[in-house]
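Shown below is the structure under consideration.
Complex shown without one protein chain; remaining protein chains in place.
Each chain gets a letter, A, B, C, D and E, in the order it is written, and its residues are counted from 1.
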Amino acid sequence: MSDKKTALVISAHAADFVWRCGGAIALHADKGYDVTVVCLSFGERGESAKLWKQKDMTLDRVKAARRAESEKAAQALGVHDLICFDLGDYPLRMTDDDKYRLVEVIRKVQPSFMLSHSQYDPYNTDHMYATQVALETRMIAQAWGHNPGENVLGAPQLYLFEPHQTEQMGWKPDVFLDITSVWDKKRAAIECMEGQEHLWEFYTRVAQNRANHFQRNSGGQSGGRAAQYAEGFQSIFPRTVDEL
Amino acid sequence: MSDKKTALVISAHAADFVWRCGGAIALHADKGYDVTVVCLSFGERGESAKLWKQKDMTLDRVKAARRAESEKAAQALGVHDLICFDLGDYPLRMTDDDKYRLVEVIRKVQPSFMLSHSQYDPYNTDHMYATQVALETRMIAQAWGHNPGENVLGAPQLYLFEPHQTEQMGWKPDVFLDITSVWDKKRAAIECMEGQEHLWEFYTRVAQNRANHFQRNSGGQSGGRAAQYAEGFQSIFPRTVDEL
Amino acid sequence: MSDKKTALVISAHAADFVWRCGGAIALHADKGYDVTVVCLSFGERGESAKLWKQKDMTLDRVKAARRAESEKAAQALGVHDLICFDLGDYPLRMTDDDKYRLVEVIRKVQPSFMLSHSQYDPYNTDHMYATQVALETRMIAQAWGHNPGENVLGAPQLYLFEPHQTEQMGWKPDVFLDITSVWDKKRAAIECMEGQEHLWEFYTRVAQNRANHFQRNSGGQSGGRAAQYAEGFQSIFPRTVDEL
Amino acid sequence: MSDKKTALVISAHAADFVWRCGGAIALHADKGYDVTVVCLSFGERGESAKLWKQKDMTLDRVKAARRAESEKAAQALGVHDLICFDLGDYPLRMTDDDKYRLVEVIRKVQPSFMLSHSQYDPYNTDHMYATQVALETRMIAQAWGHNPGENVLGAPQLYLFEPHQTEQMGWKPDVFLDITSVWDKKRAAIECMEGQEHLWEFYTRVAQNRANHFQRNSGGQSGGRAAQYAEGFQSIFPRTVDEL
Amino acid sequence: MSDKKTALVISAHAADFVWRCGGAIALHADKGYDVTVVCLSFGERGESAKLWKQKDMTLDRVKAARRAESEKAAQALGVHDLICFDLGDYPLRMTDDDKYRLVEVIRKVQPSFMLSHSQYDPYNTDHMYATQVALETRMIAQAWGHNPGENVLGAPQLYLFEPHQTEQMGWKPDVFLDITSVWDKKRAAIECMEGQEHLWEFYTRVAQNRANHFQRNSGGQSGGRAAQYAEGFQSIFPRTVDEL
Partner (left out) sequence: MSDKKTALVISAHAADFVWRCGGAIALHADKGYDVTVVCLSFGERGESAKLWKQKDMTLDRVKAARRAESEKAAQALGVHDLICFDLGDYPLRMTDDDKYRLVEVIRKVQPSFMLSHSQYDPYNTDHMYATQVALETRMIAQAWGHNPGENVLGAPQLYLFEPHQTEQMGWKPDVFLDITSVWDKKRAAIECMEGQEHLWEFYTRVAQNRANHFQRNSGGQSGGRAAQYAEGFQSIFPRTVDEL
């Protein structure tokens, strides 16, 4: 295993990685991380209303459009590898083999940290299912008896990225990341999502308001750092440190 | 304000800082931090059973014994400044002036981080009161209109150190600190607490088991770091970072 | 789509809709709503002890008896359409096709609001499974790409009706409905449930005590309205209003 | 008692009512409500950093400036009565007499609903103290034996308005209010808060994003109403209704 | 200290001990326990609406009436000692001396178990205050340094008895007590509460429905014991046992 720093995003639908952690992706890519993004589905049935309102639309055309948008967004963010599992959405379901395929990706990437959805979402059961699978496959990837001989996974953090309507999901961020330096890239990626234009400004405002939270928690009116754009994340596991 | 790194412990009773964050104190002292410890009371009424079982004991003699133990323990840990507020315990109560005195200490120390008790404790209402006051005085210390002209406090993290019977307190650690290098100092400080000898081995075992948790969360059986002794803490506020 | 007001109940077992929201059904039927009730199973294995204690009982006979009771109760309540999915109970399980059948019902009904079980129930895993499916199928029914061309679902509230032993289920009502005017109908429907006679008085008392809660929350001893019978519900989603 | 519709806001500091429920105030004023606002303090010590950074500032001058801003904002919103208790902040404390004074206001206003802060706030203990007092004084106002002969309070809802950093406060909105029609008034009131200009755009973005939540919960992409600005509130008490 | 078995009830208002744990009192009295009841107030201001609606009522007359009712009820239940602290209600407040008086009672009684209110109650802040004081005084009674020489308290369970509107209080019973054998006594005590006649049937129904819960949890339809009346309690502290 090389010393390459790596990260892995597990996204239920094609666009989630853009709105929810596009800044983290671009920032870590800038820092030399290889960031892999797995889209379990294209969100072709449930998150493509604008496309479906067009005449003569088909599932394949929606998927193709969503794939194209995702690839463009991934490029804008500096994603190292975009992997589309194409498992279908609304509902998203994974067989054992689908899960083992994801385990394989996890082991190959050996991520320093992972990113996925909130643990609860009454609006979107695909989201919470993705997180459940993220925990399950992380566990399998740690098992010495799963495909013995392969590189076993260590204990990467699983960060939960920001859901829509945070309070309804019981999501509580415990870390804010300054993404000011890569905001242009995130905005560019956001604008690749043509089918969801109504969210462009929404998530721009989210990033601006999270920057206010960044500043508050880094010192407030007494030396707090004035980030312009930030993202929030909730950690599942405790950290291990040598200094508080 | 100098570049001196500093930390502040707010301990309801004289011994709490030893069992619950003695390792963090000694470790940061080793790293060059000036660690100030405020003991709001000596725990003279409620946490000195062994002394009270002696004949002809008086409140003053208990307090003197507890003060002596605390000073000895503080020295063992490398505490920069041990401040005994001597406010009485069981119950601990603070007037506005007591609180302002604590605000004064906070502002003078300008801590990089603060340490106090869990937010809930049905066994010991002094503990949760101390944390409530820690939050309140931290807030006052941040107010530009409190003693205008003084150095206003930034936004230091408040870590909650490990209570006795963690699960009953709703305490959930999100950070483990490796204290192996300073364990001897913590054990020496623990042994200064002659009145509570029944807890010496208890908290040694806590430190050993937290080291197991440290290892698990730093990689488990795939490269996890083998700490021998560790302490756990729960953060109140989100962190602000430039890298996940 | 007509202007007909509609509601949809998703009930794990045949009798649940009677005890838990029979008043809401009868009241809204009176107000001109078409109320559709889906019984996912008859509760034939797990909720028909009295029948099974009879000699020579068979699964088919239990199901027939439960179906008859349900139909009679539905009639008493003014149910517009009672649909029995007959999926089996203890445990209740649904294939994708079963779920799509439910989605079809949801889309056809286009409910103003939906009703189902509490989200947690350690006594009865069928109940929490039904709610999980209610959320999942509501989501699918909202997807423009699911059977494109059909009428897509809006965002109806999902109310959780009252479980047995509310506190064990973590169920907390946030709305009380006065069912005094239709109590006779609910009681008549309750008495259709011959196999569970031990619960007739129980749920009558529940309705009376919820009426006390109705009065308390509508003004208490200073003008509170004296309902005689009421039902409580917990909302999953926020409301959108033009006046508080 | 007349048929006048009324509402009461209990605000820990002078500006809170503007950011957190200015829209609700203006909207209900437009609907003919008399809205009374009680500011327990001016936020003179803790929420006036910009003023304190000026030369030769005094407590009285800060309070005067904050009072002037509040009055101007109240006028912009159509507040019926702005009552400044001037109790001091950081920390806010209330004697029994202060509480009885607030009870007197509550009884005089006889509000249809009340508004106050979130129940938890580790950044600002004044906020949670205000809510605790709101519950306590609401209870006293309901007591037939408190100043017998006065009009006893019924059971008005207590809505918790939106705190800063909602997720850290455990605040979860269960109702969204469309404030589009009065946004100009809220923005005008916001701009009265000259000392906190850094929050003008922040709370404008909050209102815009809450409008997105309003639309989602009123039908989403299938007929959801397109509010431009909204506010969110959390209810403490259950509602009593005649129709779900 | 004798081998006498004892119990202690801490009741915010005069009537609480009747509705909420009258059965437990009568049952344990029957079993030979000396049960002491402390009423911190008479509930004279907030829980005596019916009396206040009478002409020419005064605080003293209300208190006298409430005292008479309580004494009669206590006698019906077989209370060993009814102690009225007469501290005032709505709001209830206790000075240090009031608390020390309660500590004195606790130490004198040396209860096998204690009973008080739920930990949260937005309708009635006196209730949660009483529980907070119950925990605080229990702790002081355990302190060897509080009035040295007195008998120190062990670690009696604190049971929280059933509040009104359980779900709103976050109260969850973990033990059901069969009170069938003493129901007549509880009902007799209930009927002493002439000022709150509207609650007689309410709490009779509560006892009947809790009996259903008793039966369910003792075996349900397979041998569950058919209690007719029961009470539920929530434990604060873990139990220590020699057999599961």
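Methods note: a residue touches a chain if its C-beta (ideal position, glycine included) is under 8 Å from a C-beta of that chain, and two chains touch if they have at least 3 such contacts.
The structure presented is a predicted model; accordingly, all values stated were derived computationally and were not measured.
Across the entire complex, contacts from the unshown chain go to A, B, C, E.
Within the complete assembly, E:Phe113 is the residue of E:Phe42, E:Phe85 or E:Phe113 that touches the hidden chain.
The missing chain, though absent from the display, is touched by one residue of B:Gln75, B:Gln132, B:Asn147 or B:Gln168; that residue is B:Gln168. Between the chain not shown and the residues C:Asp16, C:Glu44 or C:Glu162, the one that touches is C:Glu44.
Residues of subunit A in touch with the missing chain: 96, 99, 132, 135-136, 139-140, 142-146, 148, 152, 158, 236-238.
Although one chain is hidden here, its contacts on subunit C can still be listed: residues 44-46, 48-49, 52-53, 57, 59, 62, 89-91, 93, 122-126, 168.
Touching residues on subunit E toward the chain that is not drawn are 7, 24, 27-28, 31, 113, 142, 144, 152-155, 157, 159, 173-178, 213-214, 216-225, 232-233, 235, 237-244.
Criterion: only the chains that are shown with their structure count from here on.
Common neighbours of subunit B and subunit D, listed by label, are A, E. Steps from subunit A to subunit C, taking the shortest chain of touch contacts, total 1.
Farthest chain from subunit C (centres taken as the mean of C-alpha atoms): B. Compared with subunit E, the chain whose C-alpha mean position is the greatest distance off is A. Chain geometry summary: the mean Cα position of subunit B and that of subunit E are 37 Å apart. Chain contacts: subunit E has residues 49, 123, 168 touching two or more partner chains. An unclassified topology is adopted by the chain contact network, corresponding to no line, ring, star or complete arrangement.
The chain pairs satisfying the stated touch condition come to A-B, A-C, A-D, B-D, B-E, C-D, C-E, D-E.
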